[in-house]
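The complex appears here without one of its protein chains, the remainder shown in place.
A and B are the chain letters, set down in written order, and residue numbers restart from 1 in every chain.
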Amino acid sequence: MDTVITISVASHSKGHAEQAIDSAFSEIKRLEALFDFYSPDSEVSRINRHAGLSRVTVSPDMLTVLERASFVSKETGGAFDITTGALLVLYDFYHGIKPQQRAIEKHLPLVNYKAVHIDKKDTSVFLEKTGMLIDLGGIVKGYAADRAVETLKRAGIRSGLVAVAGDIKAFGLKPNEKPWKVGIKDPRAEGNDDTIATLDLKDMAISTSGDYERHFILEGERYHHLLSPATGYPAQTCQSVSIIAEEGALADAFATGIFILGPETGIKVIEKMGFGGLIIDKEGTIHVTSNIREKIEIEKPLTRDNKS
Amino acid sequence: MQLRDNYRIALLSAYAIVLHGFESLLPTPIPWLRLGLANIITLIALCLYGIRVAMIVTLIRVTLSSLFTGTFLGPGFMLSLGGGVTSTLAMGYVLHLVPRLFSPVGLSVIGALFHNMAQLLLAYVIIIQRWGALVLISPFVILLGVVTGTVNGLIANLIMQNLKKDGEKAQNTGNIIRE
Partner (left out) sequence: MKNLLQGTTKADKVLISVLIVVSLSGIFFMQEVMPKRRTVLIEVDGRPLYVLPLGRDRIVEVEGSRGKTIIELKQEMARVKDSPCPTKQCVKQGWTGHGVIVCLPNKVVITVGNDNDDVHTVADAITR
């Protein structure tokens, strides 16, 4: 998780704030060690190494994350699937390499969230087939934000914002008695700070999955990291999906899953879960769930002026 | 005549600088209450000796005052300069256009108004850039301009009447004399 983490906190005491922030950072680091797909020492890698071989005893955090992942997989009809790790390794986003159809077909049978067996009693996890790979990148940042916020609250902080890359959770009110303000990145804008909408976040988490994060463009086609478990290719339905929910882990996982589902089905799922959602589809049209329509401020992307 | 003009300019500028310096020493219980006493001099210069003299006096006063306070070419200097030049031009133009319509009092109010507006505009351009705040205080600024303009105008008027009584070639209704 070589991600940028930002923690903002409001407190009467600078020392107190710094202590709390340090604890939160340590907690995130600890989780990183557990969930890092690319690190051979992580718990996730250990699980992957034993795929098709044996059960692996895991930490409570891992159990929780896997359970949440399974829940989201069910609710999205399999669109969110952590076993797409087996497909992800076929792509090289850094060098812009995509796999051959044959390679994808060979790996597709390894993609099946139902083949991840969780045993709560002996706190173990077992992946059915050899070659299966779970990648928790689509849920773990949101989970980390949840845990970091919990750490801050336990340290006595009453207002703060944790951003693990683009997965954000905010609680309490800022010193000016207003909620924390979060911007949603414009998927097609150059700068990282160019937002297409802003909203207030009070005791909620927001996560965005977008086709602009890890990606490369080959022969006019955009290849990004949100792979469809059914086809093995990047889902071509949306530019970005943002989900607002109480739990960061769910916001993160659902954002990924809804992206794969696409706008029409996606909006229905979001509304069924009672979450808030903003989907920017392939054409750039913005779809917003009715429950946040009043609370979100959509900026016109063309004429934005910061110094009004 | 050039020589007489220069003498007048020097004298008036000196008065203006002293007045400005004196005013800046006064404590201001009310924010924004800048009396602009030096403008009295500018006004008298305008009414008695014409716009050229008035403008030069203004420029000298602004420049030297800022040199003395170490704010030369700084943002404060820019505001003073902008305000002073604009107000002198406005007063001169009105005087030229409708010579008998306003007395020095009215001219002073016009000058004060333009002075403040120019400063607001410059402040917006140079630093503030939040026109919301400017709109917020503009009624106060107008009121302030009217009050200080009236006071300064009355003082200038009084001075000019006394000068007339002393036999100088001065008019008390603001006609321009050019030599």
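What we mean here is this: a contact is a pair of C-beta atoms (placed from the backbone, for glycine too) under 8 Å apart; a residue touches a chain by one contact, two chains touch by 3 or more.
This one's a predicted model, so the numbers in the text were calculated from it and none came from an experiment.
Visitor: Among A:210, A:263 or A:276, which one is in touch with the chain left out?
Guide: Only one of A:210, A:263 or A:276 touches the chain omitted from view, namely A:210.
Visitor: Just to verify: which one of A:20, A:149 or A:163 makes contact with the chain not shown?
Guide: Only one of A:20, A:149 or A:163 touches the chain omitted from view, namely A:163.
Visitor: Can you list, in ascending order, the subunit A residues touching the missing chain?
Guide: 6, 8, 161, 163, 165-168, 170, 174-178, 180-185, 192-193, 195, 198, 206-208, 210, 212-213, 240, 242, 306-308
Visitor: I need the residue numbers on subunit B that touch the omitted chain, in ascending order.
Guide: Missing-chain contacts on subunit B: residues 24, 27-29, 31-32, 69-71, 74-76, 79, 100-106, 109-110, 113, 123, 126-130, 132-134, 136-140, 142-143, 145-146, 150, 153-154, 157-158, 161, 172-173.
Methods note: only the chains that are shown with their structure count from here on.
Visitor: Using Cα averages as centroids, what's the distance between subunit A and subunit B in whole Å?
Guide: For subunit A versus subunit B, the centre distance works out to 64 Å.
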